[in-house]
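Here is the structure we will look at, set down as C-alpha cells.
Note that one protein chain is taken out, while the other chains of the complex remain in position.
Lettered A, B and C in written order, each chain numbered from 1.
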Amino acid sequence: MEDTLNHDEPGRTPDGAPKKRRRPSAAALGELAPLLGLLLISTLFLVLTEGRIFGPINLRSLTNQELITALVAAGAVFVFGAGAFDMSMSGSLCLTAIIGAKVAMATGSIAAMVVACVAVSLLIGIVKGLLAAYVEVPFFIVTIVIGVFLGALGLLAMGKETVLTISALPRIRDMTPINLGSLASVFLGGLVLFNLTSLGKSCKLVGGNERAARQSGIDVRRTKLLAFLVSALTVSIAAIVILLRTKTASALTGGTVGTDIMVALVLGGMPLSGGPRSRIGAALVGAATITVLNSGLAIMGAGPGVIQGFRGITFIAVVFVASLSYRTRLLPR
Amino acid sequence: MKKAACAIALIATVAGMSAFGQAKYAADGRYPAKTIKIGVETFDPSDGGYMGVQSYLKSLSKGIFNVEFIFSERIDSAEQELQFIENCAAAGAKGIIAYYNVSKGQAVAKAAELKMFYWGTAEEKDIYDQYKANPYFLGSVILGNGDHDGMYGVTKALLAEGKTKFVYANGGADFGITMFVNRRLGFQDAINEAKAKGARITATEVPGFPNEAWFAAQGAALAGDIDAVVSSFGPEVWIQPITAAGKARAVTIGSFGAIGPSTVDLFKGMYASGLFSAIATEPTERFGIAVAMIVNAAEGNAAALKKNGEATREAESLWVITNPQDLAKIVDFELGAGRTAYSKDLTKLVKSIDPSAGNATLLDLIKGFSLETIRAKK
Amino acid sequence: MGSRLGKFARCLAGTLALPALAYCFFAVLCSASGKAGFGVGSDLAIIWRNTVYSGLISLALSFNLTSGRFDFSVGSILILSVILGVDAALALGLGPVPMLLACLATGAILGGLSGLAYVLLRLPPIVVSIGVAMIYEAAAFLMNGGSGVSVIMHPDLPIFARQPTITILAAAIVALLVLLLNFTKFGYNTNSLRGGQATAVNIGIDEKRNALACYAIAGLLLAAAGVISLSILGTMAPKLSLGSSSYMMNAFLPLFLGGFLARYSDRNVGIIAGSFVQACIISGFAILGLSVSLQSVLNTLIVLAFLLFTSNSYKLEEFRMMKAKRLAAIAAREKTV
Partner (left out) sequence: MAGSADGARELLFAAKGMRKSFGPVRALYDVDLSIYRGEITGLIGENGSGKSTLSSIIAGMLRPDSGEMSLLGRSHAPATMTEGARLGVGMVVQEMGTVPGIGVAENIFLGEEGRFRRFGLIGRKRMIEAAREALRAIGSDIESAAPIDGLDMQDRKLVELAKVMYGDPSLLIVDETTTALSHHGREMLYAVMRRMALEGKAVLFISHDLPELFALCDTLTVLRDGEYVATTPKDEMSERRIKHLMVGRQTGDHYYRGDFDGRFGEEVVLRASEVTTGTGLLENFSLALHRGEILGIGGLSHCGMHELGRALFGEERLMTGTVQHVATGRAVSSPIAAMGLGIGYVSKNRDVEALVLAASIKDNIAAAALDRIASPSGLIWPRGEKAYVEAQIKALDIKCASMHQGVQYLSGGNKQKVVFGKWIGRGCDILVLDCPTRGIDVGVKAAMYDLMYRMKREGRSIVLISEELTELIGMSDRLLVLKDGHLAGEFPRGQGLTETAIIETMI
C-alpha cells in the first residue's frame, strides 16, 4: 500500500478534497470578490442615499470612521495570517486607551501618553504572543477569555472614574492630517513588513503549514511572537488616535472593535485561518466596506434593528462570494 | 474678537434665511413643508426609558411636525458617538437630540462644525458655559440632575413610607456609565440623609445587569431581611422574583421607569397588588420641546427663544410618582388626550407659526409638563 | 453484581468529588470571612438554578464546540426562541408547558436554520455564526418594537425556575441527551465524526445531517435555558451589536470541566457537575460581595488555569514514556559493551 496510495497525481489531495484544476475565473473571482463587494455596496448606497454618502462632508468623516477598524485590522492580518485567532482586540484597545488617558491626565504631555499607550499595548502583545507560541492551549478560547480579562482590568484601572476626560490636551482643530498620516504610515509599513520582509513571509508560511515552515528553517515561535507585537503596535496607534480625537476613555472604549475587525478581514477576502492568501489590503478594503455599509445604513435612518439585520445578511452574502474559490469535501471546522 | 466676528456672521446668514419665513405647511398639515431630519443618540436602543421617548417622538412626527428621525444604534465609546453625528450630517440632518453623551464637549463641537443644532447635555455646567454662545448649541431642558434627583425622590418616597431595609440595583454603576453612577449617588444621598436623622437603615447593592452572577446576588438580597427594592433600570426584573420569594406585600419597589403603552397596565397592576411605591420617570415632553426648538432653529429663528442670546438651560423636575392617582393623571397626560393637546402647544415655539414665540413661551411649555400642573388638571 | 455496584459507586464519587469540593471550599471561605448564607436554604436553590441555567447553555455549546464548530449565535437563539415562543403562547392563550414546548420547538428550528446556513454555505462556523447572530438579534429587537416579551401579567406561565419544575426539566433534558449521545445512531456518529472526520465520512456517515442535528439540539437546549431565565425575571429583553454573545461567557468552565469529568459517567452529566462548580463560585463571590470587575478577573483566571491544565496533562505521560525509553537504551548499551 505504500507507494500507490500516496500518489499526488489527479485523485485525492491530502485533505481528501477532490482536486479539480481551478478554473482561472474562480481564482480571479476569489481575489476580486472583496473589491467587488466594496464597489457593489458603495454604488448601492450611492443610489439609496442620493449621493449623500460620498458628499464632501461625509467623505472626510468616512475616513475618520474607517480609521480605527482599519488600523487594528492591519495589525491583525499578521496574527490571523500566522494561523493564530485573536478575539481579544476590544479588551486590548480598551485597557491601552484607559492607561494612556490616565497618564495623559497625570502628566499633561502627549509624548508621555504615546509612550504609555505603546508600552501597555506591547506588554499585552507579548503576553498573548508567549501564550500562542510557547504554551500548548486551545488559543481560540483563551483569547475570548483574555478579552474579558483585559476589559475587567480596564474597569479596575478606572476605579471610581466613569469617563476619563483629558482636558490637558490641546483641542486639535482638524484631525485629518493625523488620521491620514497614521492610516498611511500603518498601511505602507504593513505592506513593506508583510510582503518584503522575512517576518511577513514567515507569517504566511506558518499560517499555511506550520510543520513545513519549521522544516524550512523558519522559527515558528519567534514569528508568532513578532506577529503579536506588530498587532499590538497598531492597537497602540489606534488608542492614541482615539485619545487625541475624542479626549475621552471609558470602560466601553474600543467597544465592538474585536468583532468589527473579524468582519472587516473576512469582507476583505482574507481567510480567518490565515496562510498564503492573507493580504494587508484585506484590512483596508474590509474596513472600507464595513464603514460604507454602516454609514449608508445610518444615513438611510433605517433604525437600529433593520440596520443590524441588513448588515448580517450582507456579511454572509459577501463572505460566501469571497470563499467560492475554496470548497472542501469535508465540512470546514 | 475672532469668536464674536464669526458669531455675527452666522447670525446674519441665519437671519437672511428667515426673510421669507411665513408659515408653510406640508400637504398633510404637518409643519414645515420640507421634511427636517433629526438625529437621536442613545447608548442602548432596547433601554425602557429610551423606548418611551422613541414612541413619543414617532407620534409627534405623525401628527404635528414634518420630521424624520435617525435613531442611533448602541453607542459605547466617544468614537461611535462622533461617527453617529458625522453620519447624521451626511444624511442632511438639521439637528441632534442627545439622549446620551459620552464625549462631553466634543459632540457639541462636532455638531456645530457640521452646522447642525445640538440639543442636550446642558446639565453639565462646564460644557454649557463653554458653548452657550455658539449659535448651533440650543442647550436643553434639564431635569436638574435628572438621574440623581430621580433616585433621590424615589428613595425619599420609600423612606417616607417607613421603609428601612433597602436593596439597590445599581445597573451600570460598576461599569463606569455616568448615568448609573449619578443614580447611585441620588440613592446614597437620600439614605445618608435619613441615617443622619438617626434612622437605622440597611442597604445592600445588587451590581450589574441580569446574568448568572446577578441572579445569585438578587437571590441573596431577596433572601435577606428587606422591605424595599430601589432599581436604577426598571422594575420589571424585580416583580416576578419578589412574588416568587413570597414577599409581595412586604417588599415594595421604587424604580426608574418609562410610561409607555407596554408599561401602563403593568404599573397599575403593581400598584393594585401593593408592589409599587414610587416610579421616577423622565417626562418625554421635554424631547417634544427639543423637536420644536430644532424646527424653529432650522428656520433661523433660534435666537427668538433665547434669553440674552444664550442657549437654553431651564430646569424642571422629573416626575416622582408615589400614588396611583398621580399615575393615572400622568398616564392621561402622557398617552391620552393630554398628549395631543400638549403636542399642539409645541407649535407655539416655532416663530414662523406663532410670531409671538419667545423665551416666555418656552418657559410656559416647560411649566406645562411639571407634576404640579398635571396634578392640577381635573 | 458486586463489581457493577462498585463501579457505579466509583463513577458517582468521581463525578461528585469536584462539585462537593467547590461547595465546601466556598462554604468555609464565606463563613470564615463572616458572611453567612452560602449554600443553605434559598442560596442553595439559587446555586441549583444557576447550575441548570449555565449547564443548559454549556450543553448547547458542547454539541458544536467539541466537534470544532464555534457558534456566536448561541445568545441570539436563546433570546429569539423565547420571544417568538412566548408571543405565540400569549396569542393562543397556552398554558406553561405548551409555552415551554413552543419555545423549545422554535429554538430547534432557529438552531437548525443556523446549521443549514453553515452546511449550505460551507463556510467556517465562526464566520457564518457572526452573520446569523446579527440577523437573529435584529429579529428579536424588531419583534414588539424592541420591548421583548413579558409574562409578569401571566403569573401561571413562568414556573420553570422554581423547584420541582426546574429539576424535572433539567432531569428530562439531561436524560434525553444521555440517551441521544450514548444509545442512538446520532450519538455514535457524532463521536466518530469528532475523532476521525475523514475516516467516518469515508465509511459513509452523513456529516451534513449530523451537523444539522447538532445545531437543532443546541437550539432546543438554548430555548430551555431561555425559558428558565424568563421564569426567573419574568421578562426577556433583546440585545444588539452582538451583545448576546455575553451569554456564552459562563459556559466555558462547565464545558471544559464536563470534558474532564466525562470519564466518570458521560459528557452531559459531567457538564452539569461542572456547572454546579461554577454556580458555587458565582454564589460564593456574590456573598463575599466582590465587585463585578474583580469577579470577572477571577473567573477568567480560573478558566485559563483549567485550560492550561487539561491541554498539557498529556505531557506528563509523554515524559514518563520518554524516560523509560532512555533508560532502556542506556541499559541496552551496557549489555552490549
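Keep this in mind: a residue touches a chain if its C-beta (ideal position, glycine included) is under 8 Å from a C-beta of that chain, and two chains touch if they have at least 3 such contacts.
As the structure is a computational prediction, the values presented were derived from the model and not from experiment.
Asks: Indicate each shown chain that the hidden chain touches within the full complex.
Replies: Visible chains that the missing one touches: A, C.
Asks: From the list A:I98, A:I218 or A:M300, pick the residue that touches the absent chain.
Replies: A:I218
Asks: Which listed residue, C:N144, C:S192 or C:S291, touches the chain dropped from view?
Replies: Checking each option in C:N144, C:S192 or C:S291, the one touching the absent chain turns out to be C:S192.
Asks: Taking the full complex into account, find the residue in C:S33, C:T167 or C:T184 that is in contact with the omitted chain.
Replies: The one listed residue touching the chain not shown is C:T184.
Asks: Of the residues A:L205, A:L293 or A:I316, I need the one that contacts the missing chain.
Replies: A:L205
Asks: Just one of C:L12, C:L92, C:M153 or C:I203 touches the chain that is missing; which is it?
Replies: C:I203
Asks: Pick out the residues on subunit A that sit against the missing chain.
Replies: 1-11, 13-14, 19, 21-22, 192, 196-198, 201-202, 204-205, 208-209, 211-219, 275-277
Asks: Spell out the interface residues on subunit C facing the chain that's missing from view.
Replies: Contact residues on subunit C toward the absent chain are 179, 182-185, 187-188, 191-192, 194-196, 199-200, 202-205, 322, 325-326, 328-330, 332-333, 336.
In the analysis below, only the chains that are shown with their structure count from here on.
Asks: Which word fits the touch map of the chains here: line, ring, star, complete or other?
Replies: Per interface graph, the chains form a complete graph.
Asks: Could you pull out the chain whose C-alpha mean position is farthest off from that of subunit C?
Replies: B
Asks: Centroid of subunit B to centroid of subunit C, CA atoms only: how many Å?
Replies: Inter-chain centre distance comes to 40 Å.
Asks: If you average the CA atoms of subunit A and of subunit C, how far apart do the two points sit, in angstrom?
Replies: 30
Asks: At least two other chains touched by the same residue of subunit B: list those residues.
Replies: Those would be 45, 73-74, 174-175.
Asks: Could you list the positions in subunit A whose residues touch two or more of the other chains?
Replies: 155, 255-256, 304-305, 307-308
Asks: Residues of subunit C touching subunit B in their complex?
Replies: Residues of subunit C touching subunit B: 37, 41-43, 45-47, 49-50, 53-54, 141, 144-148, 150-153, 155, 158, 161-162, 229, 231-235, 237-241, 243, 246-247, 249-250, 278-279, 282-283, 285-287, 291-293, 295.
Asks: Give every residue of subunit B touching subunit C within the complex, in rising order.
Replies: So the residues of subunit B touching subunit C come out as 45-46, 48, 51, 55, 73-74, 174-175, 207-208, 210-213, 215-217, 219-220, 222-224, 236-237, 239-241, 243-245, 260, 262, 265-266, 269.
Asks: Per the contact definition, I'd like the list of subunit A residues that touch subunit B in the complex.
Replies: 49, 52-53, 55, 57-58, 61, 64-65, 68, 155, 158, 161-163, 165, 171, 242, 245-248, 250-256, 294-295, 298-301, 303-305, 307-308
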